[in-house]
Each structure stands twice: as structure tokens, then as C-alpha cells.
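The structure follows.
The complex appears here minus one protein chain, its other protein chains still in place.
Residue numbering begins at 1 within each chain, and the chains themselves are lettered A and B in the order written.
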Amino acid sequence: MSLYVDRPSVIHRLDPLTKLCYIAAAVTVPFICPVKSVALLVAAVTYILLAAGRVVTKVLPLLGFVAPVLLSIFIIQGMFMPDNHALVFRIGPLYFYKEGLSYAALLSLRVIGILGAFSLLVLTTKPSDLIQALMEKGLPPEIGYVLNAVLQIIPQMANALQRITDAQRARGLETDGRLLDRIKAFFPLIGPVVMNAFVETKDRAMALEVRAFNSKTKRTFLHVRKKHPADVALRIMCLAAIILAVVWRLVG
Amino acid sequence: MSIIKAEALRYKYPMQDELALDHLSFSIDKGEFIGIIGENGAGKSTLCQALNGLVPHFHKGAYGGTVTVAGKTVHETSVGELSTIVGMVFENPVVQITGAKLTVYEEIAFGLENLGLPRSTIIERVDEAIELLNLAEVRDKSPFALSGGQMQRVAIAGMIAMRPEIMIFDEPTSQLDPQGATEVFEAIETLSRNGVTVLVVSHQMERLARHADRIMLMHGGRLVAFDTPERLFAMDFSGISVRRPVYTEIVRTVQKAGGISAETVPVTLEGAAEWLVKHRG
Partner (left out) sequence: MIVERKSHSTFDNKKDSHKEKGLETMKTSMWSFKLSTASLVLIPAAVGINYIGKMIAGFLKLPLWLDAIGTVLAAMIGGPVVGALSGAINNIIYGLTLDPISFAYAFTSLFLGLAVGAMAYKGWIENAGKALIVGLVAVLVASVVSTPINIIFWGGQTGNVWGDSLYAALIAHHFPVWLSSFLDEWVVDVPDKIITVFIGYLIFRGLPKTFLQQFDRQNHTDVL
């Protein structure tokens, strides 16, 4: 289970940590320099990189998720922001002001940019590669295990839920109808999934321990991650962007 | 030479009043194939876990006596360290899949990564385990997509790759169909032939009797008998239900009818047939 899209691109070949550095820069810079032009610039760079990774169309559904919220921000800030003075237009009794719309535009550009930066990581990186990269940099192996295991357990549990739902419906469980009936139906559905998940934990813990899970030795990895020559340069550029933003803020 | 030695081993689970293991003393030689039998709750699983350190390190509770495996005292050695000496395969195939790996190949490598072995060693040992357990066909599949018997063989491969001298199987086939059970028993036999000391808890008496050098009978946390299958299945036990191999039961029925008492009984199909031919009339 992941949003990863397998494509032959430079972005895919970059080290996951480089993409994390990019996220750090793309998130902090628009906040350090809270003006629309910077937010627009960062968003533009991000979407160019997404295009280079050949995944730009995969961001659209994610943007679709946030579109209603962004629209509501334009409406609410445009009409009700306390600083509103300059009327731009009105629709019947609804008055929209420049200050609020401008603020909404800044927020939207930031959100679109940040969403793009995270998408750049998750759409072009296998989760297992990201986790291994973090483990190599010192993430405790236990946490690395948990992250990997979650990615596998969710589809397993979704399957289990499907079986339980079918079985309970066959026994006549009310899953439509009045709210109270539907609330009552919650327990027979979640109960068995919870019990299954927990019953297995003790045995799984033992099975892990007999495979040296608690070993204090430094882990090695079956897979070797390839380094890309551009990685170091890109990380320096991300750092430089953040420093530049701080300087801009202090001077300006 | 003994590779496992228990002296007055006793153990109580947390919040339990009665002993789960009650003064067990025994010794097992390197390369032996040992069967462990007994009713549910007899202490078979607890004994297995007392050999690889899960008792007492994982379960806590109260512990006394000593067990040594390959020279290491179990209660003074961590489960991780013991894992390179004693391998363990559990009953439920699914819980032994770590869940952190995408392919069978990676799954088998998990323990070796934890041990911090060099990559070349990992690859060498995983390849060897895949070969030994006949898993080449599924090596790139998701471990969750396998049959129960295949999963159980992956679990064995994951343990074997850690090169333990002793392998313990705690009811490895009771959740499998007959085909899966055959696959797993064949794998166990292969290991035994390669010199690994093997302990198997199972209710499959015919299979145990055929392969085991000796069989342990447990009851109420105590070791009731520890002998060759031929001698153990010839004994009478009062108050303990012992299911014998069907071939043995046939011979014993004939013996009882004929008023014959014997110190040993045949435990295999061939043995029983031979005995019946010899005692014709």
C-alpha cells in the first residue's frame, strides 16, 4: 500500500533523504518569507520537479482533496477577515474584500506548494527505501520495523474487515437505517478485527525475538541503495535556499 | 556428547499458581531427533521456549534450575544471542511472517540483517536456505500470498539461515492441510540428515515414531518418560491418554489378546507387518 508511482525519472533515482531536504526547504521558505511571490516561486519549482518526475498528474487527486477547503478559505477570509477594508466585488448580499482574498491566496499557494513537496517524496519513493534510508541515518531499527509492518498490516486488516462485514451481514446485522442502529453495528464489526490484531501480537513478538530482533548489533541491509551524483549538490541548494530566506527576512 | 542439558528446571508463568515446568532433568545429544508428546497443557510449548530463552526472558514469571544449550546457560543469555544456537518454528505460520518485508527472499534475510552480517554472507545463506527448503519458485512473491505449508517453510528457512545447531518445532503442522504437513516434515527430515539437532512437538505419532531417536512424554509439567519410540510406546501409563501410532495399536491389540507382554513394540508400518508375520498363529 502506497502512493508510489514507478516511473523512469531522475527524481525517482535521487536519495530519499535529498527529497526530505527539499520538503524541509519547501515548507520553511514560504513561512520565513510570507509573501505571495515567494510562495508562488516555491510552488512553481515544486511542480516543475513533479513534472520532471513524470508524476504531476498523480498530484491532481490530492489537490482535489484540499480544493473544497481552499475554496472555503477564499469565501470566509474574503468576506469575514477582520482586516478587510477594500471591497473588490459583491454577489448579492455577499461582500468580498481585497485583504481577505489576498490572504486566502497566500494560504492556498503555500498549501499547494507544501502538498506538492510531500507528493514529490511519496509519489517517487518506495516507502521501504525511505525507511531504509532513515535507518541507515540512525532511525532505531525497531521503529523502522514498525513503519514497514504498518504498510503491510493495513491491507491485511482491510481484507479481514471485508470478511467480517460479509459474515455479519449474512447474520442480519443492520448496516443501514437509523443512526442508532448504525452506531450499534459498529461494535460487531470492529470487535473481531481488534481481537484478531491483538491475539496475534504476543506470538508475533516471540517470532521476532527468535530472529534476533532485539540484537544490539548494528543492522546490515540486504539491499544496497545507489547514490546519485546530484544528491549532495541538491542538499546544499536546499540549505542555501533556507539561509537565503532567513537573510531576506532579516534584511527586508 | 550432550548439546542440551536441563537440571531441575522449574518454571511458573506470571500470575499462575502451578508450575508449568516441574523439576525437569534430561540431556540430549548432538544430532538427535527428539519427539515431544503429551496432552494440551502438558508443558510442551513451555519446555520448547525454555530452550531458546523465551522462558524466562520474554515471559518473566518465576524460574529455577538451569538449562544449558551448546554450553550457554539459557537464563544468562539473551534470546537474540541464543537465536544463533537454537532456532524455533511456531504453530501459526502467519505470525511468523515478520510483516516488514515485501518478498520471501527479504523475509528470510530478516534475522541475518538483525545479526548485522555482511551483505555477501546474507545472500549466500539466504540462497542456501531457499535451495534447502525448495522455495525457489516463490522467492519474489509476497510472504502473505503463500499457502500455509509454504509460509511454514519460509519460517524454517528464516531460522535455518541463522545457522542454529538446534531446531525446535512447536506443532509446526497442526494448522496445515495434509499436503502442507508433508512438506514441512520432509523439510525437518532434511535438516536432521544434515546433522541439526531436532526437537519436534507434534500429535502426528506415526511420523514422530518413524523419525525420532527418542520421545519425551510430558504430563502436568513433568517429564513422564523419555525413551526410544519402541520402548516408550510399549509402556502403560495410568491417568494419561497417550495416542500411539496406529501400527503400534494393532500390534498391542494382538499382544493383549494373546497375553503377550513386551518391552518394545514396532512403531512403523513395516515393523508392525514384520511382527505380525513372525507371530502368525
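To be clear about the criterion, contacts are C-beta pairs under 8 Å (C-beta built on N, C-alpha and C of every residue); 3 or more make two chains touch, one makes a residue touch a chain.
Source: prediction; values computed, not measured.
Considering the whole complex, the residue from A:V10, A:I48, A:V150 or A:A167 that touches the absent chain is A:V150. Contact with the chain not shown here comes from a single listed residue; of A:V10, A:V35, A:A86 or A:A158, that residue is A:A158. Hidden from this view is one chain, which touches chain B at 10-12, 14-15, 56-58, 60-66, 75-77, 99. Counting the whole complex, the residues of chain A in touch with the unshown chain are 1-3, 31, 62, 65-66, 68-69, 72-73, 76-77, 79-82, 103-104, 107, 110-111, 114-115, 118-119, 122, 127, 130, 142-143, 145-147, 149-151, 153-154, 156-158, 161, 165, 175, 179, 182-183, 185-187, 189-191, 193-194, 197-202, 204-206, 208-209, 213-214.
Please note the rule applied: only the chains that are shown with their structure count from here on.
Inter-chain centre distance (chain A to chain B, centres taken as mean C-alpha positions): 46 Å.
Contact residues of chain A toward chain B in the complex are 128, 141, 144-145, 148-149, 152-153, 156, 200, 203-224.
Across the interface of their complex, chain A is touched by residues 49, 52, 54, 58, 78-80, 83-84, 87-88, 90, 92, 94-96, 98-102, 105-106, 109-119, 122-123, 126, 144, 155, 158-159, 162 of chain B.
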